[in-house]
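Apart from one protein chain that is not included, each protein chain of the complex appears where it belongs.
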Amino acid sequence: MILTVLHKTRYEFAAPVGGIIQSLRLTPAKSESQRVLDWSVEVPGAVLGTPLRDGAGDYVQTVSVRAPSTQIEVTVSGTVETTDTAGILRGHRERVPPRAYLRNTVRTEPNRAISDMVSEALKAQEDASELERAHLLAAAVAEAVAYQPGTTTAHTTAAEAMTAGAGVCQDHAHVLIACAHLAGLPARYVAGYLNATEDGAPHEASHAWAELYIAGLGWVGFDAANKCCPNEQYIRLGSGLDAQDAAPIRGLVLGGSEEELAVSVLVAPQGQSQQQ
Amino acid sequence: MAEPYFNEMYDASGLRAPYRMLEGWHQNMPAEFRALKQAEAEDLFRRYGITFAVYGEGGDPDRLIPFDMFPRVFTSEEWRKLERGIKQRARALNAFLSDVYDRGEIIRAGRIPADLVYRNEAYEIAVAGFRPPLGVFSHIVGIDLVRTGADQFYVLEDNCRTPSGVSYMLENREVMMRMFPHLFQENRVAPVDGYARLLKRTLASVAPEKCDRDPKVVLLTPGHFNSAYYEHSFLADLMGIEMVEGQDLFVEGDFCYMRTTEGPQKVDVIYRRIDDAFLDPLCFRPDSALGVPGLMNVYRSGGVTICSAPGAGVADDKAIYTYVPEMVRFYLGEAPILENVPTWQCAKADDLKYVQEHIAELVIKEVHGSGGYGMLVGPKSDKATIEAFAAKLAANPSNYIAQPTLALSTCPTFVNEGIAPRHVDLRPYCLVGRDIELVPGGLTRVALTEGSLVVNSSQGGGVKDTWVIAEE
Partner (left out) sequence: MLSRTAANLFWMTRYLERSETTARLLDLGFRNALLPNAGGGFRNEWSAILQSKGVLDQFTEKYGELKQRNVESFLFFDLDNPSSVASCISSARENARIVRTALTSQVWDAINTSFQELKALSRRERSSLEVPELTDWTLRTSALIRGSIEATQLRNDGFRFMNLGYALERADNTARLLDVKYYVLLPSVAYVGSGLDNYQWTTLLRALSAHRAYNWAYGGELSAKQIAHFLILNPKFPRSLLSCTIEVNAHLDHLARIYDRSTPAQETARTLLAELAEARIEDVFDEGLHEFLTRMITENAGLAKCIDDQYLIGEAR
């Protein structure tokens, strides 16, 4: 499938700020699931660093504006050819040992409810393979955390989302990572895009899910929010220990003032992209 | 009665050779003269501004670290062996770091458990797969040594991040030379004052490949609230480089610049004295105001070198320590020259059992602790302290390691009544760049309280000048 992406992120400031610096993870890397046909990241008025490929195989790029400014706009546009690999990340060049992804951050630290859920889900499943266990955990998370935008924020932790019993894709991913770690499976947070128009699912095109490391298979994506594994509707941008670590845009405003953020993401099969 | 500890000045057969010149020196020193000299030393330290703020304690932040005028002496023969051992260890530690951020051969070979490395908090995912210039991760390796016999040295711990204290090594010598010049005329003491030049050369040698000029080196300090701030400004001054704070640097495009009155100046090498977590709020702790946003991207694309490399701390963890001799064998194919202190990993059930049974005989330390805090010296502790510690140990065994209580050597130290033996350790500073360098000497720390084995300056320890007698 060929997907087109148009992703604009615009920050506006109430008063001019002294400068802006961002680290962008906004360029998809090649794997068996995706191949970039064309891609561009543009930030008018900013100095862009050369994209570098980090140890996790993601493209990272520095963007900065030094002059006093009242706004910055990051525009990502491109076309990617995607293939359904049943969620398995194959042919992705990376150097980080999977076992490094067994550590928690404040966002993925489990609480009692999460560990109870893991015990419950894996009860009487001693013979289950790692892959089967991963599916059981993803299903349990989908069950425990209802998709409900507006109940959580960007800073909500896995434990908080679990207690609330509701959240968005970010929260599903955090809870699933916490579960996987308890089950001894390396797991990480993945940020990307989703072409959600097809099945009418109500999710935003800017999406997130979790990857769990399954011995013999490698990294496998699990989208608990949509109760599936990533397929040709997904574009993968980058990974990290949690949402902050994997954020497509991580930035800092010098001498900051009130900021207003406007994001628009359009993902569509090629040919439909003109119908904005 | 024989002393239970090795006395570096007087052994069973009497006065040891390296101290021959010093016996008459201290015996002929009138008490009033000594008091005068001690006051003069303190005055000099104060004038140089060498003070030491102690972590976690209130009190005077401008406190002087106590200085003992009686030097600690090594023969060149003793030093040669130490030097070989230290350099060997520094090479092995760097080989290990290169390996674990690359293919992890030592783990694949089953010589060290994967989780000990990869699950370690000090293992930085952000630098996996990155090879710093010349493959060097730890450019300044501080190795803490203790001595238990004429020919018996043990490594207590390694410091691969930013070992501090080298300013004391330099200032102790400076003060001794000013106060007792004739001692240096009579003894052929190898000089240590080349350290700053060597450090600067080492740092310049690891400039990025892209750098096609005389590298611009800066020292990055967390600022004047840091307890080692004095050392930072002292070293920057000796090296003739700028001491900067995070706010003095900024990233633009593929490079890092320093803010100067003549505009931005490109920086090639950063000798950082701040922890990994604070280096770059866009990569590590987002609330860090001490670092430089965007720095890690510039680092990883070869625009600037950070010394020591982020992630170098995974080699000096107390749990990894046990495996350093294994690293020497694995990477260098050599037998380790310096020995480790036997260590029990409380994370292992068998080890924990042994430790719990012998708790009163052992020294127990936190895996990630430093500065002599959070440790138990079994034989020196009362029953209540031991019991309280045992409870902490039982609650979180993997947080602790244990070692036998070592019979640390003693060195004569000035006390009210003249001189008396006090326990000492040694921290030499090994520099790793294009070459591996070690100045003959180091920082000797001394436990000033009679019988005490804790030499940390934060716990009432003092320092001494450390001599290596040059060869005839």
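Odds and ends about this structure:
To keep things simple, chains are lettered A and B as they appear, and every chain counts its residues starting from 1.
Keep in mind that, in the parts below, a contact is a pair of C-beta atoms (placed from the backbone, for glycine too) under 8 Å apart; a residue touches a chain by one contact, two chains touch by 3 or more.
This structure is a prediction, so every number in the text was calculated from the model and none was measured.
Across the entire complex, the residue among B:G135, B:P191, B:P264 or B:G302 in touch with the chain not shown is B:P264. One of B:S233, B:T343 or B:S381 touches the chain omitted from the figure, and that residue is B:S233. Although one chain is not displayed, its contacts with chain B can still be listed: residues 224, 233, 237, 242, 244-245, 247-248, 250, 258-264.
Keep this in mind: only the chains that are shown with their structure count from here on.
Centre-to-centre, using mean CA coordinates, chain A is 41 Å away from chain B.
Residue ranges of chain B in contact with chain A, taken from their complex: 101-102, 104, 107, 114-115, 118-119, 121, 123, 125-130, 250-254, 281-283, 286, 293-294, 297-298, 300-301. Only residues 19, 21-23, 47-50, 52, 54-56, 60-62, 64, 66, 94-97, 99-103, 241, 244, 250-252 of chain A touch chain B when the two sit together in their complex.
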